[in-house]
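One protein chain omitted, others in place.
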């Protein structure tokens, strides 16, 4: 179940990466690389950070083909994609929740302490998008927009609390998804966002 | 001893990260992430590079709370912080020396060759600041300003030389700190800097 959602989610993330590469006029190879990094970069950073070798996708070449294929396909269908806006946002939100839970599971399996488990979930959820933005030379969007990383954080907390209370795994997944999707979609609809910190004082450090 | 200085230092680094995030109008989550990365990113890169798993901070959740807490606190007190300018520079310099020595120690324990030990020290000292600047989409400051990375380099050399000559560990720490702090503060006061390489010729490579 989680695994199907994961496949759909990395496809959606790859497409978002391809569009970002297109905004920077990258060539076919650049599009493929950014698509791959956006989709699988979060899990890669998590595995490298936790010392979880071999890194997950290296044992599942299908993920490589899927993300690169989705990236290249995006070049062909980009001009029709604005019609898919709503579908895309939904799939992206599903991906955020799925990535977060998978990331928590990996860290749990390796017996990391709870705060690290939460950070592993968030890293899996948001670092693909951060790598995409760094490669495209822009300030990471996930740190500035309406609730996104925070949804990942809250989903991780909820999932772990239910797990600690022995809630059935399937029920836990269901509730986590329902909660995460509602939060994310409501955040988009009502433009919920965290307080922004704007600091413009003359630089006195560095 | 080194461990107390380390705690003070990561707090200061987290605050510097939060201010940089504020200059990019990041939200509360972005501030927390940049604060964390600035404070603990150097040690993380060092551990990932040396294959030193589990990464140090994953076994000390207190570091996570401390750096994120310091980052969020900074949002509240930012407008008073220019008054703390001098304290801040001092603590930052202490952190640079502490990070460098701790980084060398980790690589020594893993039996890496001396040049790698030095690089592990420098990496721990400066990579947090580099990650902060990459995430905030600016050219890393530590590679352009008055002596900073160089102080880390010299402290690493001095520490290792004294160690090789069997100098008592506490004396070694004392001398390394005295030397590093004086160098760094003198560099700020007298604006010492390394020669700058400016290359503006038409691009002929790439």
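In this document, chain identifiers A and B correspond to the written order of the chains, with residue numbering beginning at 1 in each.
Note that in this section contacts are C-beta pairs under 8 Å (C-beta built on N, C-alpha and C of every residue); 3 or more make two chains touch, one makes a residue touch a chain.
Just so we're clear, the structure is a prediction, and the values are computed from it rather than from any experiment.
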item: From B:62, B:143 or B:171, residue that would touch the chain that is not displayed; value: B:143
item: Hidden partner interface residues of chain A, rising order; value: 16, 18-19, 21-31, 33-34, 44, 48, 51, 53-55, 58-59, 61, 64-65, 75, 78-79, 81-82, 85, 88-89, 92, 134-137, 141, 145
item: On chain B, residues whose C-beta touches the chain left out of the figure; value: 48-51, 112-116, 119, 130, 134, 137-140, 142-145, 149-150, 153, 193-202, 204-206
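In this section, only the chains that are shown with their structure count from here on.
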item: Where chain A and chain B are represented by their mean Cα positions, the distance between them in whole Å; value: 29
